[in-house]
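Every protein chain but one is kept in place in this view of the complex.
Just so it is clear, A, B and C label the chains in written order, and each chain counts residues from 1 on its own.
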Amino acid sequence: MLALIIRRLAQSVLVMLFVALIAFVMFRYVGDPIASMVGVETRIAEQEIMRDRLGLNDPVFMQFLRFIGNAVQGQFGISYRLQQPVSELIMSRLPATIELAFASATIALIGGVALGVFTALRQGSFATGAIMAASLVGVSLPTFLIGIALIYIFAVELGWLPSFGRGQVVELGWWRTGLLTESGLRSIILPAITLSLFQLTLIMRLVRAEMLEVMRTEYIRFARARGLSDKAINFGHALRNTLVPVITITGLQLGSVIAFAIVTETVFQWPGVGSLFITSVQVVDVPVMAAYLMFIAFVFVVINLIVDILYFAVDPRLRVDGGAAGK
Amino acid sequence: MTEPLLSVRGLTVEFPTRRGVLTAVNNVSFDIMPGEVLGVVGESGAGKSMTGSAIIGLIERPGRIAAGEIRLQGERIDGISPSAMRTVRGRRIGMIFQDPLTSLNPLYRISDQIVETIRTHLPISLAEARRRAIGLLDDVGIPDAERRIDDYPHQFSGGMRQRVVIALALCAEPDLVIADEPTTALDVSVQAQIIDVMKRICADRGAAIMLITHDMGVIAETANRVAVLYAGRVVEIGPVRDVIKDARHPYSVGLMGAIPKLGGDAERLTQIPGSMPRLSAIPQGCAFNPRCERVFDRCRVERPEPIAVAPQREVACWLYDEPRSDGRAHA
Amino acid sequence: MTNDPMTTRQIEPVIPPRPPGLLRQALDSDMFYSWRNSPVTIVATFTAAALILVALLAPWIAPYNPFNPATLNLMDGFTPPMSEGAFSDNWFLMGADHQGRDVFSTIMYGSRVSLFVGAMATLFAMTLGVGLGLASGYNGGTIDAVIMRIADIQLSFPAILIALLIFGVARGLIPPSQQESMAIWVLIFAIGLSNWAQFARTVRGATMVERQKDYVAAARIMGVHPALILLRHILPNVLGPVLVIGTIGLALAIIEEATLSFLGVGVPPTQPSLGTLIRIGQQYLFSGEWWILFFPAVTLVLLALSVNLLGDWLRDALNPKLR
Partner (left out) sequence: MKSNLKRALFAILASTALVTAASAETVRWARVSDALTLDPHSQNQGITHTFAHHIYETLVDRDIDGALTPRLATEWMIKEGDPNTWVFKLREGVTFHDGSAFTAEDVVFSLDRARSEKSNMRQLHVDVAEVVAVDDYTVEVTMKGPSPLYPNNLTNTFIMDKTWSETNDVVEVQDYAAGADNYAVRNANGTGPYILRSREVDVRSELTVNENHWAETKPAVTEIIYLPISDALTRVAALLSGNVDIVQDVPVQDIERLAATPGIKVETGPENRVIYLGYKFGDEPLQSSDVTDRNPFNDPRVREAMELAIDRDAIKAVVMRGQAIPTGVATPPFVDGWTEELDAYPAVDLDRARALLAEAGFPDGFTVTLDTPNNRYVNDEAISQAVVGMLGRIGIRVTLASRPIAQHSPIILNNQTDFYLLGWGVPTFDSAYIFNDLAHTKSGSLGAYNVGLYTNPELDVKIQSLGTEVDLEKRAATIAEIWEVVKADRVLLPLHNQVLAYAMKDRITLPVHPENQPRMTSVTFAD
């Protein structure tokens, strides 16, 4: 297990280096950093001095090393637009995105597993057909349309829920949470649902497929042949085995949820890193873009690692012989 | 004469497909006496496994029992409610599947799986169930059962796993065990052991066995009676010794010829030319007629029904149809 | 696999297959059967076909050319559906938008752009993915490791993010005067590049399986060029899954394009895609001109849904086990 984790860590470092390279190339070559920093009136000679000061005249490799060195320390420079350290900006926006991501991941997971199990068990029923059809509609609906529709119905026409933002937030140390106030909780409902729908559909279809697969296995037949109750078979044996692959995908989905939040955050004016990113793309605020890229890569690497460890916890086959018994 | 433990009459299992209805099991009848071992033999697709599944009520959709009845100790168990069926499965009929590698849930400890099954059927405490489970594992020949009971399936070898499967099938003390190719997936070296274990442990508990296999050798050594299935029909049924010695149905004859004899030369095994027809293309008349060496006109037109040829022996073949007044078999 | 002693010698099947015509064969196939038996799929097929046809033929069948200034009258702006423009004799089935363009016609042209971008991007992703997948699966070793690692990274980033990044980078690299004419190609490149990994993975897996087979080994020993082996023997075997991924990928690409256009980084508003039309239309959601948003949105969802349904059906039909 330790060996595997070490191998995984090494892979993660490689991934991060690769992403860092992309981020660096973007940072260095998309537009002239100097031009983005100074007004049109800065004289050429002065620009050259700044170039030197920023190390832009050093060999590219040196610059890359420095970029990585800074990135490791969480330094991505100063946002061109907001004139603040990028790392601070991202940290201040992070809680909003993480809370949104977790809320929608929870909805997606609970709803997805429940509907997936239901449709797998009630094969061929009308309800299953309806849910499956609805799920395809869900996949075919762009997130922004769902968001607009929800705002229009629940905020404007019915006036039940807030249409934007996070409501009242409470500071717990550096973490600003919206989950402790009524307005905060009300505010998260619509964006969380919007963000979760796609993942919910995905998880549901995955759970259903896996569950049907598992239900066809010999050990489920054998369990039936032993007269175990439907409950024990469906929710014990079958579901547990279904969840092994589901955990992997869902874990990885959590990462996508954070990145997918870009669109939802834009529609709902949710003050997270996603909306920070989209604004930055629009104004080509490269330091923020680069940092966001690194951040997302980091999130994925961490989630991957956690998923691997979780896999160990759930699947005993992996624990002893390191996966040799796997398919 | 004692009442049969299991009585199957006219069992027919159908699969509707877009090219018409396929009949996987066609008008099959047989009995199993308490404590008896009935071998069911035939090629893949002959309907043996399907018969076993039908008895325990586990035919996968869209398949269904189209006709016939199944009685266990005189009471019908086909078409009863799912909850009633659950009290039959495991408790009164145990089942052993072919592949021990896939029969056990990989995520559950052996102890969990056995204890869960015991406690589903018998009102005993957890500790008692566990004790029973350890005893059972001991019985089926798992060394150091007390320690190994908490292992996961993947920690056992194939042979050991099949022992666990046998223990699982028998843990609620059923009267009948349906063993569907219990040794096919195993190493040749352990096949005999497993059959021995199964036979012994059933005998100890007085349980009857329905042993489904394509291996006539296993039947010869294990079963009291044998039913030969071909294309979903019973072509011959009778005591093992008699059938081996004196097979009547041309198919059985070929089949018996395929049993390797001590000192015999494998290459000189009798072979039946051709292969069993697909279910979608069963010929008219006797299903075996295209391959039969002794085929005659009637075989191509009319379907033979089982004909009693000796005490306890029936054969579905026109060769044994004593000429009747109208010269036609019952429809 | 069980090894029945009785089946070691094979003879010809009892009933010889009749030699049917090609159409007959197609109509008789399992695919067609499963298609005919799924009313939803039939409806989806016709919807998709109709939308695609309309998009292809837009310049000839659209009632108006919404991009021809000569026929355009700004004063017709916001004409409601099924009525005549205020300053012209033009009749608008689905109303007119804020520029006096016929919404029905802009949707036709918009679907054209959306489908073009979606199809080209998917084709690009498919070519790239299949190529890399074949290379990866056939060669193995370092090439395989590198390609698959990149695919892993790629897969862990949502397509929309990658597309945004590529778009952002392109914006920085292309001079302003070229940006608009390049926009659609940048979009295709961005969406395509964010979707190749699924193709690569699937093809790689299938290639590795095929590579082990005897006939491939034989061909290799005989010195057949690898490219020819890949093309002749391996490619046909991976076409099924590629087709499935491609179909679902097309739906994804169409939605992705719409999302990017909605976020304002898509095609220019004078050559609008469905996504651009929706972005424009949503500005009029509160003011009561619902048709400017509604019809393009419905068209987009219908298009994506029907293609998705087809993809779903295709997957089931090609791999019945997954039902």
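What we mean here is this: contacts are C-beta pairs under 8 Å (C-beta built on N, C-alpha and C of every residue); 3 or more make two chains touch, one makes a residue touch a chain.
None of these values were measured; they are calculated from a predicted model.
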Among the chains presented, those that the missing one touches: A, C
Residue in contact with the excluded chain [from C:141, C:223 or C:288]: C:288
Based on the whole complex, identify which of A:26, A:120 or A:276 touches the chain you can't see. A:276
Sole contact to the chain not displayed, among A:63, A:181, A:229 or A:248: A:181
Who touches the missing chain here, A:18, A:102, A:118 or A:152? A:152
Write the list of subunit C residues that the hidden chain touches. 68-70, 72, 74-75, 77-78, 98-100, 171, 175-177, 179-181, 264, 268-270, 282-289
Note that subunit A touches the absent chain at residues 34-35, 37-41, 50, 53-54, 77-78, 80-85, 89, 92, 148, 151-152, 155-156, 159, 161-173, 176, 180-184, 266-269, 271, 275-276, 279, 282-284
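One rule holds in what follows: only the chains that are shown with their structure count from here on.
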From the C-alpha centres, identify the chain that is farthest from subunit A. B
Averaged-CA centre spacing for the pair subunit C and subunit A, given as whole angstrom: 25
Cα centre of subunit A to Cα centre of subunit B, whole Å, reads 53
At least two other chains touched by the same residue of subunit C: list those residues. none
Specify, in ascending order, the residues of subunit A that touch 2 or more different other chains. none
Using the touch definition up top, name the residues of subunit A that touch subunit C in the complex. 11, 14-15, 18-19, 26, 29-31, 133, 136-137, 139-145, 148, 152, 156, 209, 212, 252, 255-256, 259-260, 262-263, 266, 277-278, 281-282, 284, 286, 289, 293, 296-297, 300, 304
Listed in rising order, subunit B residues that touch subunit A in their complex are 56, 58, 82, 86-91, 94-95, 97-99, 102-108, 116-117, 120-121, 152, 154-155, 165, 168-169, 172
What part of subunit C is in contact with subunit A in the complex they form? 40, 149-150, 152-153, 156-158, 160-161, 164-165, 167-169, 171-173, 251, 255, 258-259, 262-265, 275, 278, 282, 285-286, 297, 300-301, 304-305, 308-309, 312, 322-323
